[in-house]
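So that we are looking at the same thing, I have put the structure below in structure tokens.
For this depiction, one protein chain was excluded, whereas all remaining protein chains were kept in their positions.
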Amino acid sequence: MSGRAERALLVADDLRKSFGATPALDGASMEVDAGEVVAVMGPSGSGKSTLLHCLAGIVPPDSGRVCYDGREVSRMGDAERSALRRSQFGFVFQFGQLVPELTCLENVALPLRLERTRRRVAERRAAEWLERLEVGDVAAKRPGEVSGGQGQRVAVARALVTAPKVIFADEPTGALDSRGGERVMRLLTAAARETRAAVVLVTHEARVAAYSDREVVVRDGRTRDLARAAS
Amino acid sequence: MRGLTDLLMGARLAFAGGRDGWTRTVLTAIGVGIGVAMLLLAAAVPAALDARTARGDARDPRGGQELAAGPATLLVAGADTEFRGVPVRGVVLRPEGLRAPVPPGLAALPRAGEVAVSPALRDVLESGDGPLFAPRLGGARVVGTIADEGLAGPRELAFYLGSDTLSGERAKRVDGFGTSVPSEGFGPVLMLLVVIIFVVLLLPIAVFLGAAVRFGGERRDRRMAAFRLVGADRRTTRRIAAGEAAAAALLGVAVGGVLFALGRQLVPLVTLWDLSVFAADVRPGRTAVLVITLAVPALAVVVSMVALRGVVFEPLGVVRRATGARRRLWWRLILPLLGLALLFPLFGNVRTATADSRYQVAAGAVLLLIGAVTLLPWLIDLVVRRMRGGAVPWQLAVRRLQVDSATSARLVNGIAVAVAGTIGLQMLFAGVQNEYRHDTGADPGRARAYVHVPPAGGIDAVARLAATPGVTRASGTLQADATPAGTPDRIVEVYIGDCAALAELAYVDGCGDGDVFVSNEEVAVGDRLSFGAQGPQWTVPVAARRVQVRLDPVGWTRRGVLATPAALDAGRLGPLTAGVYVRTDSTDPDAIERVRNAAAAVTPLAYVSEVSETEEARRFTNIRRGLYIGAVVTLLLVGASLLVGVLEQLRERRRLLAMLVAVGTRRGTLAWSVVWQTVVPVLLGLVLAVGFGLALGAALLRMVSVTISVSWDVVGLSVALAAAVMAAVTLLSLPPLWRLMRPDGLRTE
């Protein structure tokens, strides 16, 4: 256990988090190695999303530790966590993640521009990623003008454009039909494996989780790491 | 019938829609209430002025033919003065019999040595300033106060002084009070000002009302979508929405009534342009009340219907119709051009125009100002359309504006109208003010005040004024009217004074005592002048020199015969009027009051007028300051609605904001994008406002035939005020923005 934890890129240890009186996480622990795809599964309300938010440094846990690459995320200040998310992580959410006023190309270029990359450079890289995710043709369109599947692929491109070490995907296929969902998952995992990015994939769908290398099950705010338990 | 049910359903929702519904209703009601209160106040102004005029008429001595002294007659003489720039109505009374009439507001006539004062004057007398005014009452004992019906306004300074020496020659003999002489009303220029003031202050209120009934529209939309889900059709939801808007607006009317009733009590505390108004006089006309009560809810319904034009309620959500269509310029230009077309015929002749032209003026000004509103979305589109690039906050803001300029434009409308109106109005003021200064031709450097001392004042008036502390110089002439022999219809003025005094009236070079000068072409050397029908006579000496007349310090031309005391002995001409120019120590603001005291000591009937250039300017400055205050209040109102609008827009984007923060966007980046998103439309709005304000100002100045001059300090101040309000709104929107950017926003589902 400890041997793995030392090698792991991202480690969560005994996280607890409550919103008001309701506990969302009640002792959750997991590790993510560099380049692996981990599915976080569990019924709705089990705390999967909160676990993802804590791992990604979006929400600080009430107690417990989150370490990324040897640095303790749970102790960082807001600005530092923000910078970490910007430079090391990528995000794909279920919906509503693209800025409606920007074109798809500008949306993808946005994380680079937040890192102060020059606009022309940022947009060229964004265009490459759109091509790789098979949505090169929607570059000039606004998110409201493309289909749900195309929008999600644009979002995946946006998550990948900064060459992140970890991609956090929270129900990335939740709003799509099976076929669109499969396509997004196929492209997401292929691109992640190609760039050696780890993926933390929160989903309640087994078929989506099947794209992972292993799964972590969350139930009532606690994790059950099956593969680890078995080995 | 169905329609009515739907409307009532909407009305019920306004009050029973849960906390959301309530918040929206209350916000709207407060907004509408403020607007309604302002409208009622404006509607009450004419009535208040009428009541004031009516009381003024009622207390004026009754005119008519000459009366003989009798048991029911009263001698009345005006003794008006001023105190610290505020006019004081003074009346000297002397009853000639037991049944002498009593002016309104007095229980009994004050006897000699007694005085009745207005409450405001009593306050002055009892304050630290009392000793500076008291001498003017000649040591009379205050025996009572003047009741409200004898006063034009609650803050009016007035007194009735009893006398037993007042003579029939210097006073008017009356047997009653109250004139029915129709008052002349506002002059055309003043009328123009009043109309423009109304337009400028009320138009932003109308815009504000429009914004207020849109408060909370997002949530309402979602509720309507829920109605569609349970089976309501489109027309039904629209009717429900209308009912909801009308109910909130009706509540707003009630709130407005209450606010008005409360605000009315504060009115007597305010004095504007030397006017103060009794709370009881602030009574909007019945028609106005009816119109406001009906029009405001109607406006609410119309606005909410217009707002829904681009919105389609679907059972599963709200669809906003795309606003992709290019904005057309031509119809946006029609309104302001129509406004200019209405104003144009009045150019140069508003002074001779009929009273009906005020509607034309109002309509023209309103249309012109509305032009700023209609052009704004077009201008924002035009400017923003081709913008690209820039830093991330700028890009976010610009893109947002490109997608939806109408919303931002709507938020800025009120500001644009308020600023444009203020600029136009202040320009008119500045222009008219200059005109007044030029007209007087007075030269305050030569004299601070002119004291008119009626006959019987005494020859020593000049000496007594000169001895007053704070007076640096007093020079005066005695003035007599004479008739040249053979021309009984003509009157020639004769001024008697020392060389220094005469030098104020004409260029009397090389003057010495004993000299006589003539500055009136109609008088010749050797003419025989008689003073009064049976009075003494005097011949203009042959040695008299013809001289050029000089504007006196007040700006008047006094032509006549100027004689030094050695040439003409004033003593043998009987009681003469004295005119004294007084120069005071400019560092002593009370000097002028002491001059008035000294003059009153000579005779209560003496009148002191301050040399008017500074005087007029001060009055205008006061009213302009008042208007700026009005503009600030309006801007604050508009700012409040802007704030609500901005917060609503932010709340709508809460999930997006939380998401952007989650992917690592700096909060500062988002804050800046919100700032730019507000600043750009505001800047463009201000550009339009300045343009339209200058256009309105120029049109108004043309109407009163004053040369157009742009007063950039007016523009600067108006724009600065608006910018300050905007900055405040933006700052106030930042804390909620920070709250909305918390990751909680991600957990909405």
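Read from first to last, the chains carry the letters A and B; within each, the first residue is number 1.
Operating definition for what follows: a contact is a pair of C-beta atoms (placed from the backbone, for glycine too) under 8 Å apart; a residue touches a chain by one contact, two chains touch by 3 or more.
Note that contacts and distances are computed from a predicted model.
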Open item on the list: When one chain of this assembly is omitted, its UniProt record names it as which of these: "Alkaline phosphatase", "PadR family transcriptional regulator", "propane 2-monooxygenase" or "Beta-ketoacyl-[acyl-carrier-protein] synthase family protein"?
Closed with: "PadR family transcriptional regulator"
TODO: With touch as defined up top, name the shown chains that contact the chain not shown.
DONE: A
Task: Touching residues (missing chain, whole complex) on chain A - done: 43, 186, 190, 205-207, 209-213, 215, 217, 219, 224, 226-227, 229-230
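Please note the rule applied: only the chains that are shown with their structure count from here on.
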Task: Interface residues, chain A side, partner chain B - complex - done: 19, 49, 53, 56, 58-59, 79, 82-87, 89-91, 93-94, 96-97, 99-102, 106, 110-111, 113-114, 119, 142, 158
TODO: In the complex, go through chain B and note every residue touching chain A.
DONE: 389, 392, 395-396, 399-400, 402-403, 655-656, 659-667, 669, 743, 746-747, 749
